[in-house]
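Quick one: structure below, then a few questions.
Coming up: subunit A.
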Amino acid sequence: MEVAVHNLCKAFGAVRANDDLTLRFAAGQIHGVLGENGAGKSTLMKLIAGFLRPDGGSIRFDGREASLHGPGAALRAGVGMVHQDPLDLPAFTALENLLCAAPRGAIGSRAAGRQLLSELARRLGFTVEPDAPLASLTVGQRQQLEIIRLLACGARVLILDEPTTGITAAQTRALFAALRRLAAEGNTVLFVSHKLEEVAELCDTVCVLRAGRLVGEQLPMPVPQRRLLELMFGAAVAQPTAGGAGEVRITALRSEGGLPANAGEDGTPALPGLHGSPTTERIAGEAVWQLAGVSARAGSVALRDVSLSIAAGRIVGLAGLDGSGQPILLRLLTGRMRPETGHILVNGRALSGGGSRAYRAAGIEYLPADRLNEGMIGALSLTEHFALLQNAALVDQRAAERAARAAIADYAIKATPVTPIRALSGGNQQRALLALVPPDCRGIACEQPTRGLDVASAQAIWRRLLERRLAGCAIVFASADLDELIAYSDEVLVFFAGRVSAPLHRAELSVARLAELIGGVGFGGG
Partner candidate 1 sequence: MQSQELNLQPEPGRKQASGTWWATLRLPLLALGGALALTTLVLLSSGVSPLQAYRILIFGAFSTPVRFSDMIMLAAPLLLCATGLTLTFSAGLYNLGVEGQLALGAVAAMLPLRLFPELPPALLWSLCFACAAAGGALWALLAAWLRLSAGVSEIFAGLGLNFLASGLALYLVLGPWRRSGSASMSGTELLPRELWLPTLGALRLAPLAPLLALLALALVWWAVRQTRWGLQLRAVGLNRVAADRLGVPAQRRIAEAMAGCGALAGMAGAIQVLGVFHQLIPNISSGVGLLGLLVALLVRADPRWVLPVAVVFASFTVGSVQLPLALGVDSSIAGVLQGALVLFALLARGLSRRVTG
Partner candidate 2 sequence: MRQTPLQILALLLLAAGLLAACGQQQATQPTSAPTAAQPTSAPTAAQPTSAPTAEEYVFGMVLVGPINDGGWNQAHFEGAKYVEEQVPGTRLIYIDKVNPADRPNVQVEQAIEELIDQGAKFVITNSAEFADGTAIAAEAHPEVYFLHASGDAVLRGVAPSNLTNLMGRMEYGKMIAGCAAALQSETGKLAYLGPLIDPETRRLVNSAYLGARYCWETYRGQPADSLAFKVTWIGFWFNIPGVTLDPTKVATDFINEGYDVIISGIDTTEGLVEANKASQAGKTVWAVPYDFRGACAQGEAVCLGVPFFNWGPRYAEIIADARAGNFTSQWEWIGPDWNDINNSATSMIGFERGPALTAEHAATLDEFIGKLADGSLNLFSGPLNYQDGSVFVAAGETADDETIWFTEQLLEGIEGQSAP
């Protein structure tokens, strides 16, 4: 079945997730859909699969306009979606998952379902036991089951959202074989990924989204990797975010040599006056964090055997796509997660068994990306937050208000001391979050410190962070913004499917190098 969208629009608040997209996916092929985080891939897929309703434009299946009021309607029309974390029922058996809410007439009986399940599994080369409880299956098997279920329910278009995250290499091979087979039988497969090698291996065509718009349409594979990276990360559109970073990127991409080891030398981005000499700093600080052989797991992503040391006065950037494992490291560094194996030392003291309060006592601060749900208490004001940080039994209202006023002045927060935090804008919330970090802090772990902020706010945040760093604080931050990573990091760790690259020193940094690593290139086969 052919899928086409015309002038499709979808906005979330002020963000235009899909901006006037017009696109066609031909039947019988595997189509890759690429784009960096937030490019609008997932929104487009959810629109086609009926999870979201478009603000404008139309979706057509085989030329007929479809009005999808829910995923059920989409499935009846022949479109099914496999989510990255499969939307299945862990409490049920595989067979029950297949039968649950299957469309009328799709599966005649339990016995028919069992037969259909084994037959489809055999045909696609999957291994799914009908009576196995789902909770005992791997993510890969659950994904296989979802594919089987959707096909059994009559899907002729399969949408797979980041399907290879968290599954084994063998499962990936099986999946690809099955997808090829399905396409050969006339089904349409939409394969959403940011792993370039996989897209190259699997897809017949590829389209690339950036910032809600289509930047590369139906490019027949193979397309050179470099070209794809350029489309994804926007070589043509230079954004003046931080200093000369834009230039760096362009030079990096334009140089033909693949991985220019010398890219850093001519293009070291700097914030004049704030950025000291990297070489001296590298030696200066004592280690704030030391990790030895640390392993941890969250959901389908596992970090294995991470060893590193982060010294005072250093800024370490964590790069990688969503779900590659950066949050796990941040949580380990702040005591929100305990390592399964290995040791974590903070300021030379072993803290691996401690909780977040022990880390906090040791001077470690965590600045979460979800500022309002994890960072601060929306209903309370800045004054009350400062009061929370006081030590005496009685709240010194005046001192708290003084601190709030000082923070408002220092950090240019647009608020009164009694405004509830939730009433502040994102940038002001982030500044408030930063203002609440105690002055004697030893290490800050931030998740997406400038996400959702405008350029001025982002720069203001970084000014503060750099001041902290000059005061001897180690900073670890995860970001999806390559420019930001390059502009501010002393070194960068790239995460890919739970694996961590060797540290890239600022001299080696370039958008091209990062983009490749983020896409999994250079992490070795498998």
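What we mean here is this: a residue touches a chain if its C-beta (ideal position, glycine included) is under 8 Å from a C-beta of that chain, and two chains touch if they have at least 3 such contacts; residues count from 1.
Behind the choice of candidates: all candidates are chains of the complex that A comes from, given by their letters.
All values derive from a computational prediction rather than experimental measurement.
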item	value
Touch assignment for subunit A within the complex, options 1 or 2	1
Contacting residues of subunit A [partner candidate 1, same complex]	356-357, 360, 366, 368, 373-380, 384-385, 387-390, 392-395, 420, 422-423, 436
